[in-house]
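As structure tokens, the structure follows; a few thoughts come after it.
Heads up, one of the protein chains got dropped from this complex, but the rest are sitting where they should.
By letter and in written order, the chains are A, B and C; residue numbering begins at 1 in each of them.
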Amino acid sequence: MAFEDRYSEQIAEGMVRINNDATEGLPHYLGITFDALLPGRLEATMQVPQSVITPFGTMHGGAMAGYVDHVMGCVLYPLMAKGQWAATTEFKLNYLSAVKGGELKSIATVLSLTKRTAVVRVDVSDGDRLACVAQGTLLITDRGLGTRG
Amino acid sequence: MAFEDRYSEQIAEGMVRINNDATEGLPHYLGITFDALLPGRLEATMQVPQSVITPFGTMHGGAMAGYVDHVMGCVLYPLMAKGQWAATTEFKLNYLSAVKGGELKSIATVLSLTKRTAVVRVDVSDGDRLACVAQGTLLITDRGLGTRG
Amino acid sequence: MAFEDRYSEQIAEGMVRINNDATEGLPHYLGITFDALLPGRLEATMQVPQSVITPFGTMHGGAMAGYVDHVMGCVLYPLMAKGQWAATTEFKLNYLSAVKGGELKSIATVLSLTKRTAVVRVDVSDGDRLACVAQGTLLITDRGLGTRG
Partner (left out) sequence: MAFEDRYSEQIAEGMVRINNDATEGLPHYLGITFDALLPGRLEATMQVPQSVITPFGTMHGGAMAGYVDHVMGCVLYPLMAKGQWAATTEFKLNYLSAVKGGELKSIATVLSLTKRTAVVRVDVSDGDRLACVAQGTLLITDRGLGTRG
């Protein structure tokens, strides 16, 4: 899909700044940085913190799940109308390989966008192989705290 | 299913102790306590930490996802043979209501268990209503770090 | 959840009759009968037709997927307001055991219902064991073909 005509660069820049400048909150704890928030596409990096490495020496799956949820929820904001709000209502993920640390690159892609819902896909890579794939739904509502306010 | 005959109370007690006594790691960060690790059933509580409340005043979905992943992965250990290891390979969750804080009770239930795989369901409650439901798969392997060592 | 106060027995009876009297369509092909359409709960039976047994001697997974989709989509109708329409937007299922034929009983349960969405769980049993578990989302809309018309 082409999202250029409804994309707000200003909102995108605000989202990136808010995420990257955070000094607290789950995304900060997980080490998530937004690299580029483009029309229908969010590229991010997770610098795996030592705190989410389990005694088995691999990253806790819950950290990956938190990463996926976060990027899935943020890719939509620059595409929404003034005052709208998006909430992830469900997602599914498959873990493809164990992660030992380092950097995890992710790409969240908007596959579908209607007035009320969006479907987003997330691919997370660990070096040259996929570590996790996910897809989920966001519900868009006019009520709630506006983000272009 | 009945799991009493393959349930190790010793392993269960060890898992509960390890989880509840942790002073670091993702489950500790998320405020997860194991209340009872029974045959095929894990009851847990998440004391939602302020750090996972977003600026919108609701809990970050990624915290719920991490909670679900954690309990799903732990319910199986008392049921496995010596030296076996379980890894969550996939799960899906639906968020049913926004969470503002407080205590989230969860029940993870083993629905199916074969030599190689298990399917687990998780229900998370916020007071008297469901906040999240999930189901996922664990892969059991003989290789890896044994837990009944 | 309690759904008695918004349940229309008339709609429920109509749904059961339409399903059970069908002489064509996918549900008929799959051998699906509705046994009871209660408030928030649909009990159904699939009499596995020989035509969906693969050369391996087991039921095609796609037949189970079709069964799950059908009951998930129908449980909601007696609970909706006049003129509303429900569409399954996503679901996930886990196959727990191979099916060789016979009768598959299912229970679809509404876990959550708001003005715009519902989450439904489906358990399919093959005799005394679970054959499939699923959960999915329905989107409720006021536009479209009304069902209480």
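Convention: contacts are C-beta pairs under 8 Å (C-beta built on N, C-alpha and C of every residue); 3 or more make two chains touch, one makes a residue touch a chain.
Here the structure is a predicted model, which is why all the values come from computation and not from measurement.
Taking the full assembly into account, the omitted chain touches A, B, C.
The chain not shown here is touched by just one of A:N20, A:T58, A:S97 or A:T141, and that residue is A:S97. The chain not displayed touches chain A at residues 92, 94, 96-97, 111-112, 119, 121, 129-130, 133, 135-137. Residue-level contact of chain B with the missing chain is found at 89-90, 92, 116-117, 119, 137, 139. Those residues of chain C that touch the chain absent from the view are 24-27, 29-30, 51-52, 54, 56, 60-70, 73, 87-95, 98, 144-145.
One rule holds for everything that comes next: only the chains that are shown with their structure count from here on.
After Cα superposition, the angle needed to carry chain A onto chain B is 180 degrees, rounded to a multiple of 5. Two copies of one chain, chain A and chain C, touch each other, and the residues they use overlap strongly: the shared fraction of interface numbers exceeds half. In this assembly, the C-alpha centroid of chain A lies 23 Å from the C-alpha centroid of chain B. Chain centres here are Cα means. That of chain A falls 33 Å from that of chain C. Residue positions 89-90, 92 of chain A each touch two or more of the other chains.
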